[in-house]
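Below is one structure. I have some questions about it.
Of the protein chains in this complex, one is absent; all others appear in place.
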Amino acid sequence: MTKRSPDFATMVLILHPWATRQEIDHLTQLIEEKALEWALHPGEVRNQIHVFGNLSQETEASWRTQPGVQQVYGLAKPYKLANKTHRKSNTRIPIGSQQLGSEDLVVIGGPCALESEEQGTTAALMLRDIGLEIMRASAFKPRTSPYSFQGLGVDGLHILSRIRQRTGMLVETEVMDVRDVEIAAELVDVVRIGARNMQNFDLLKEMARVQTPVILKRGASNTIREFLLATEYILQGNPNVILCERGIRSFETAYRNTLDVGAIAVLKQETHLPVIADPSHAAGNKTLVPALSLAAVAAGADGLIVEVHPNPAVALSDGDQSLYPHQFMNLMDDLRKVGAAVGRRVLRHRPARSLSR
Amino acid sequence: MTKRSPDFATMVLILHPWATRQEIDHLTQLIEEKALEWALHPGEVRNQIHVFGNLSQETEASWRTQPGVQQVYGLAKPYKLANKTHRKSNTRIPIGSQQLGSEDLVVIGGPCALESEEQGTTAALMLRDIGLEIMRASAFKPRTSPYSFQGLGVDGLHILSRIRQRTGMLVETEVMDVRDVEIAAELVDVVRIGARNMQNFDLLKEMARVQTPVILKRGASNTIREFLLATEYILQGNPNVILCERGIRSFETAYRNTLDVGAIAVLKQETHLPVIADPSHAAGNKTLVPALSLAAVAAGADGLIVEVHPNPAVALSDGDQSLYPHQFMNLMDDLRKVGAAVGRRVLRHRPARSLSR
Amino acid sequence: MTKRSPDFATMVLILHPWATRQEIDHLTQLIEEKALEWALHPGEVRNQIHVFGNLSQETEASWRTQPGVQQVYGLAKPYKLANKTHRKSNTRIPIGSQQLGSEDLVVIGGPCALESEEQGTTAALMLRDIGLEIMRASAFKPRTSPYSFQGLGVDGLHILSRIRQRTGMLVETEVMDVRDVEIAAELVDVVRIGARNMQNFDLLKEMARVQTPVILKRGASNTIREFLLATEYILQGNPNVILCERGIRSFETAYRNTLDVGAIAVLKQETHLPVIADPSHAAGNKTLVPALSLAAVAAGADGLIVEVHPNPAVALSDGDQSLYPHQFMNLMDDLRKVGAAVGRRVLRHRPARSLSR
Partner (left out) sequence: MTKRSPDFATMVLILHPWATRQEIDHLTQLIEEKALEWALHPGEVRNQIHVFGNLSQETEASWRTQPGVQQVYGLAKPYKLANKTHRKSNTRIPIGSQQLGSEDLVVIGGPCALESEEQGTTAALMLRDIGLEIMRASAFKPRTSPYSFQGLGVDGLHILSRIRQRTGMLVETEVMDVRDVEIAAELVDVVRIGARNMQNFDLLKEMARVQTPVILKRGASNTIREFLLATEYILQGNPNVILCERGIRSFETAYRNTLDVGAIAVLKQETHLPVIADPSHAAGNKTLVPALSLAAVAAGADGLIVEVHPNPAVALSDGDQSLYPHQFMNLMDDLRKVGAAVGRRVLRHRPARSLSR
């Protein structure tokens, strides 16, 4: 077995059954011009050319459109920085006294939207008492309809910052507009890119310019491959990427989205980045949140982001999927049990810690 | 709040924006001829007629096609016998010394296909040693291609029966053909209807004619509602129905199917029937089976059906998703831990029991 | 370029990054024991073994489970008889005076279900006057709920046969139960396998035992590949297979199913068998049927099967998607125009023809 450079790769060109000798000659010349090696193999229905060498500059499309070519198989993984083979150990991101990506099970809780300084402060104090260290709350709200509550905007970021100072809770919020990335990265502890923006590439590129940890939510209809490729945009400059499975769009209508626990298991095999789950948006209904939370942890999730509201009945958004405080406390108890069963540690009560990041 | 008969239901007819007065009069007459009550309510874009009374004889289609009607909302649940409101307590089905549907976590293990009497006996003895009481093994194989191994057929049923006698293990197998239901029900302990046959209504009707417990697997693209409606066919005569979530078809290709843990949670809310999961067919790859198994149990599954083979490398089918015996033993250990965390009891070692059914 | 037997094929084994030298040696020995050729190619992330020779006995699963193997690419098309490369010319199936699979555009119309001899006769005469030669009408009804109308059963087959004699119309109906195939094949002109039974392999095998033309409807969630593999079961004995695209299950809820016109185009490229479309079941709503019918023909469909009812408002099933006679006549006029634009011929009025098959 001859030694080859790490850039060595293989590509298989499946030829049309009616590919002509001239077309095949043209292809092999093209391959040789690119200093690549090739071998022609007759196939049952159609012949194949196997190409070897440094294919990093090649695209499947450029080959698929050559006369005589029917299909192209490029067999190397397209994502590099997120790939487990790229790093020896898993990425660990400190969240308060815990390490996301270690045996710690990190739970982020809070209301869907930040509605007011009072509501946010009440929620933060409630969560602190329950033993959480970080609160979610969206200052900007992506809404399917322009006629729905759109969030407090940049003012909300400043409110979150004040709540952070006053309560000692870390804060997490979503950013939708490239123009808000810098200020958000400065004012909050963790920024989130929502499912609808998973392939908003300009937003991903802005995130590569800051060092704040970023939760990237999987698009409701994006493949695991696309999900990992999206992280590559952020990883160009920011290594603190957290993947979040939040349910995929399927034909089922009994809940909002299908929580893809298989994706959690695959991601833990494929990447060194931490993986969390959002059971609330998958369920779209508070009665399913506990079961989905436990399932995600059993499947290998490093953490959860759960919607809990001091009073869901008056929530301005997603009240139907937000847990009541007592429901959330019961869930934390169950998480400690299931977490322990799979070797995870859940904070038992609020530890003393500095607020410095 | 006036008392009404239990048959009392409501239906909402959404009218076309351009529905004429004559069409509306025609509709209200039709309603009155059927001894139903109605109320006309103007809507923002279109008017509505709300119909009240015993609608058990009405079909949405017959109303949707009336002139002037645009949509029909029939708001009552269409499945009756499977509905939780139909029975006080959950259905419990005895499997060996356990009760499927109770706090017992019932694990069914075994090879995808029965390949020979020797292979089946080896598997049965291995599983008995691990502490299982029931073995899965398909005598009939539904294969996407006619060029794949099709199973041993009826001979396989007799082999399973002999293995049952000799090893004391209970046996579970799939039935695909209406002509095989009677003999299978006689020779094995639990029969299975595969995902592809979930809506093979003639097969469902045959299952209503026997009393053997039936595992009904959810079609890879069937809704929970369709799943519960399919059980109604069997429940007409056979109360021993076990629902099995085995993954749904989605756009994701990193595994075979998307295990729908949300469906497990919804089913436990909606029906009194036991719910199990098949992580092996969802994963299509042994490396994902442990994570999916634990997730299903955490989500509330009453049991699992897992593929394990004495030597997957030589399996005639699904070898890639069958666990090696030592992997299965590790999984059983993890299931005991996670099961305990959610209040489930897993058999620790093989109990003494009679072989009589 | 050396000559090879037509059975010559290629398979690529992608090895684990950590595959050992021993594992690789074991694999190459295994390959040689099977009289296959191989070549080892280092890959960017992982090495590969390319295997050449007669692989018709090999299954991906048996290789994927070998120690050291991570993935298997088997690059040959798995369906043989349906494959265009298998026959020079397209299969043509005579339907009355037309040839399905030629430039003739064959339209099958009729009610969803046969409700009575009177309803069926009325429909047949109406269709004959419009210029059709074959009527659809289901004697057996697959119903999602056991509480819905289940059809007239075998009596219905005899009614269809009498209608056939009396009106001179050919008849088409669905068969669901293996026990009904023989009698149906005898009494009607074309039998149909419904979408839910596309992978009811015992039913497919029974169809291989008769010579009656069979319309095989694509399962609402089956891939084109699975669709073509299902035809292989019938083609083992019966060459008269007609493929029918009837809409796939997607996340969209504005209509019942998504008519997959891309599948029609792909099937016309891949197979020599005739391809028709069922716009009625895709739409689930009569207002969309004309647009879907024209789209299917523009995409290359050889024919259509459309639901039309003398009086949809009183139809026992699918009334909401059945066209009124005048709507169907308008559709036929539009089909003549669009058909002509894509080189298809639509019957202008009923030709004289013998009733003998």
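Per-chain numbering from 1; labels A, B and C assigned in written order.
Methods note: a contact is a pair of C-beta atoms (placed from the backbone, for glycine too) under 8 Å apart; a residue touches a chain by one contact, two chains touch by 3 or more.
These numbers were taken from a predicted model, which means no experiment stands behind them.
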{"item": "Sole contact to the chain not displayed, among A:152, A:176 or A:224", "value": "A:176"}
{"item": "Option touching the unshown chain, where C:15, C:55, C:127 or C:259 are the choices", "value": "C:259"}
{"item": "Touch criterion as defined above, residue of C:69, C:292 or C:331 at the omitted chain", "value": "C:292"}
{"item": "Selected from C:122, C:161 or C:250 as touching the chain missing from the view", "value": "C:250"}
{"item": "Residues of chain C (touch criterion as defined above) contacting the omitted chain", "value": "221, 223-225, 247-248, 250-255, 258-266, 268-269, 282-283, 287-288, 291-292, 294-300, 334, 337-338, 340-342"}
{"item": "For chain A, residues in touch with the removed chain", "value": "59-62, 64-67, 78-80, 142-148, 176-179, 196-197, 199-202, 219-221, 226, 229-230, 232-233, 236, 249, 286, 312-315, 317-320, 322"}
{"item": "Residues in chain B touching the chain absent from view", "value": "1-4, 6-10, 12, 14, 17, 21, 24, 39-45, 47-48, 50, 52, 55, 73, 75-77, 83, 85, 221, 249-251, 253"}
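Going forward, only the chains that are shown with their structure count from here on.
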{"item": "Chain closest to the middle, measuring from C-alpha centroids that were averaged per chain", "value": "B"}
{"item": "Separation of mean Cα positions, chain C and chain B [Å, integer]", "value": "27"}
{"item": "Chain centre separation in whole Å, for chain C relative to chain A (CA means)", "value": "39"}
{"item": "Whole-Å gap separating chain A and chain B, where each centre is the average of the chain's CA atoms", "value": "32"}
{"item": "Residues within chain C bordering two or more other chains", "value": "221, 249"}
